[in-house]
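Every protein chain except one is present and positioned as in the full complex.
Every chain is named by a letter (A and B) in the order it is written, and numbering of its residues begins at 1.
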Amino acid sequence: MVIDSAVNRTRLRRIADGSDARWLMVWIAGLLVLWIWDAIFLNAPAFDAVQTSFLNSLATGIMVVVMALFFGWVIGVGLHLLERSEARVLYDIASFAVDILRSVPQIIVVLIGYVLLTLLLHEGTIRSTAGQLVWIAFAIAVAVSLEVSDTVRERINHFRTLDFVDAMLSCGISETRIVNVEILWKNSRSHLLYKLIAIFGMSVFLQCSIDFIVSVGLSTDVSLMNFPVTLGSLLANVDSKQDILAISNLFTDPGYISVILVRHLQGISVAFCIVFTLLCVYMIANGFVRRHRLV
Amino acid sequence: MSNLWDVLTGNSESLSSKLLLHAASLVVVACMFGVIVFVVETRRAEQRENDSNIQKYLSLHDVDFGDPVDRSIFRESLGVFLPNQSERNDSLLLAIDDLRQRQFSDPAYKSGSQLQGLTLEKIGEIVGMYVQFLGVYLVVLVVLFVSAERIGLYMFVKTKQHRASYLSQFVEGARQLRYRGKLEKRWIVARRLSLLLLKALGKGAVLAILFSPAYVIAYAVRTSFDTSTLVFMAFLGVVSNGVLIQTANRFFTLLVAESHKGYVQTAVVKGLSDSYEWDTPRGIPRSALFNVRRGIRSHVFQHIFLNARFQFIPALKEYASFLVTGLIIIEMALNIQGHLCYELLQQILYRQYDVACFIVFGIFFTVKATEVGVDIWHEREKKRYGY
Partner (left out) sequence: MSDLRYDIHIASDERELVAIQDFRLAESSITVLFGESGIGKSLSALAIAGLLDRDQLDIRLNGREYRDYLRSVELADLRKNGFFVFQEPSSHLNPLMTLRSQLREGALTKVSDEEGIVRRLWRHSPSSHVNEILSVYPKPYRPSGGEKQRILAAMAFKKMSTTPASAKGALFIFDEPTGNLDNQLRDEFLDLLVENFRSRHCTVLLITHDYSMISRFTTSYADLAHKIYYKELGLERGRLQLREFLPSAYLGWVKAQKAHALAERGESTLMKLQPNVRIFGRALKVTRHPAGRKPEPLSMAKGSLVYLKAPSGVGKTTLVKIMMGLLQAEELSMVLEGVEYTQRTLRQVWSTHVWGRQMAMVFQHADEALNQNARVKDVFAGLPLKTPMNEAAITRTLSQLFDDELDREFLRKPVKYLSGGQKQRLNLLRSMVLDTDILILDEPLNGLDFQSSVKVLANVEDKLRRGKSVLVISHNEEIFDALTMPEDVYYLHEIT
C-alpha cells in the first residue's frame, strides 16, 4: 500500500532515492569512465599529469571546505556574541570590516593570496607541494568563508525571531550552548552541509580559473613554475589549449568528434573534469535542498 | 548621538544609513589604497634616487662589473679613495650588483616602463579601460537579471506541472516499447523516444555550456569566432561560469518558497486558480512568461511572483560580486589587451602595485555602486508597498 511503503522506507533507502545521491553516483561514474578511457588512449606522462592535477584540485577543494566551515562558524558565532555583548563598538567595527570584504570580488582575494604565495616561495617559507596546496586552500577559504558565516548568522537570526532562544535563556540554558549546540549543530547541519557543497563547487571554479589566469598572464617572476599542477594550470598548458581549440573543428566537420576523443584527449579530459564536476556539484546541491526540504 | 552612531553603523534600517555605510566603506578602502599607493610611491622615489646614484658607477666606461678582475680593482680603488669604510664600500658593490640584476631580469626595466607608477597619463588610460569594462558589466547585469527571471519562471511552472524529465520519460518509454504490438506503432513510439533522447541530450549540452568556465567556451570557438569583441565578452559574461543558472535557480527557489506560504492557500480558497497547465482557461498562458503582471489574471501565480520578485531584488547584490568575478576571469584568461583586468594582471607582473591598487579600487567601486543602485531600487519598491 502506498502509505505503508512511504512509511517503511529505511533511512538509507531514502538517501539512495534522493537525486543528490544519484548525481553523486553519476559524478563518480563519469570520472571513472573518463579514467578508463584516458588509461587506454592517453599517453602515460599526460595521463599522470591529468590524474595528479585532478587529485590536487580535489584535495584543495576538500581543504577549502574544512577551512571555510571553521572560519565561517567562528566569524558567524563571533559576530553574534559581539552583537549581544556590551561591546557594541567592537561589533560595529567587525561587521563593517566583514561588509567591506564581502564587496571585494572573490577572484581578487584569491589573486592576492597567490601573490603572497609567490613571496613566501621566494623567501623559502613554503617549500613543499602540500604546503602550497594548503596556502592556496587558505586563500580560497578566506574568499568564500563569508558565505558560511552568512548562513550561520541567518540561522541564528531565524531562531532569534522565534521564541526558541528566549525560551531556553529563560530556563537558564547558556547562550553559547543555545547557539552552538541547539541552533547550529542540531538545527542547521543540513543548511551548512548544503552551503559546503556549494563551496566545494565554488572552490573548484575559483581554483581552476585563477590557475588558468596565472599560468597565462604571469609567466615570469610571479609564475606557476613551482606551483603544484592543478586542473586549471594543466588546461592552460599549450597542449591542452590546442586540444580545446580543436573543438571548433566540429562546427565544420561533425565527424571530427572521433578524432577529438582520441587524439586531443588531454585538454578534453581536463575540460570535461572541470565542467562535469561543476555541473554535478550543482545538481547534488539542488537534490540535497529538495531532499532536506530546505526551501 | 546613539542615533547617529546607529545610522553610521547600519543599525538603522533606513536608506540613508545604508548609503552612508556604503560611502564609509568607499572612504575606508580608498584610504587603505591611498596608503599603499603612498608607500609604494615613496619607496619608488627612494629607489629612483638610489639607482641614479649607482648608475654613475655603471656608466664608467672602463669598468666591466661582469668581469671579476675589474670588480676587484674597483673594490680596491674604493678602499683607496674611501678608506676605513669597508662596510659601506661592500654595500655599494652589492647595490651595483642588484641594479645590474634588475636591469637584466625585471620586466618593468625590460619593457621600458620602469618606475613610472601611477602617473596622470596612466590614470587616464585606466579610466578609459574602466568605462569600457563598466559598459560591458551593465549590459551583462541587465541581461542577466531579465534572463534569470524568465528562466526561473519557466523552471517553476515546469516543476508545478509535475512532469517527469525527458530522460525519465525516455527510459519509461523504452521499457514499454517491446510491449507495443504492431510494427507501425513501435515505429511511432521509437520516433517519439528519439525526440525525447535528443531533447535530453540537448538539455545536457545547454547545461554543460552554462556551467563551463568562460575560457573553455572561448578557446573552443576561438578559431571560428572573434573572441576579443565586446559583444562576445558580454555573451560569455551572461552564459558562462554558471552565473545565469545560479541566478535563475535563486529566483526559482524564491518562487517555490513563496508557493508554500499560507497566503497562497488563502488565494486558492478565494477561488483563484492554481493550475499550471500551459494555455488552458484556468492555466498559465506562455506569453505570461514575458509579462507576468498583465499576462495572468485570477491566478495564485500573481501573488507568488510579486513576493518572490520583491525578495529577488536585494539578492542581486550577492550576484554583483560574482558577476564581476566572471568578467575579471574572462578578460584575464583571454589576454585581451587594452582591457582593464588584463591590465591589472600586467601591473602585478611589473610589480606596479600602486597601479594595481587603483584598478582594484575601481572594481570595488563597481560592486559598491551596484549595491547602492540595488538598495535604492529596493527602497522604491518598499515605498510602493507601504514600508
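We take it that a contact is a pair of C-beta atoms (placed from the backbone, for glycine too) under 8 Å apart; a residue touches a chain by one contact, two chains touch by 3 or more.
Only a predicted model underlies this, so the values are computations on that prediction, with no experimental measurement involved.
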> Of the residues A:130, A:169, A:261 or A:294, which one touches the chain left out of the display?
Replying inline: A:169
>> So one chain is hidden, and I want to know which residue out of B:66, B:83, B:124 or B:262 touches that hidden chain in the complete assembly.
In response: B:262
> What residues on chain A make contact with the chain left out of this view?
Replying inline: 2-3, 6-7, 9, 14, 84, 86, 162-164, 166-175, 177, 181-182, 186-187, 293
>> Take the complete complex as the reference. Which residues in chain B touch the chain that isn't displayed?
In response: 162, 260-263, 265-272, 298, 303, 306-307, 310, 382, 385-387
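One rule holds for everything that comes next: only the chains that are shown with their structure count from here on.
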>> Report the inter-centroid distance (CA atoms only) between chain A and chain B in whole Å.
In response: 17
> Along chain A, where are the residues that touch chain B in the complex?
Replying inline: 92, 95-96, 99-100, 102-108, 111, 115, 205-206, 208-209, 212-213, 216-218, 220-222, 235, 241, 244-245, 247-249, 251-252, 271, 274-276, 278-279, 282, 286, 289, 295
> In their complex, what parts of chain B are in touch with chain A?
Replying inline: 5, 9-11, 21, 24-25, 28-29, 105-107, 207-208, 211-213, 215-216, 219-224, 241-242, 245-246, 249, 253, 256-257, 260, 321-322, 324-325, 328-329, 332-333, 335, 342, 345-346, 348-349, 360, 363-364, 367-368, 371
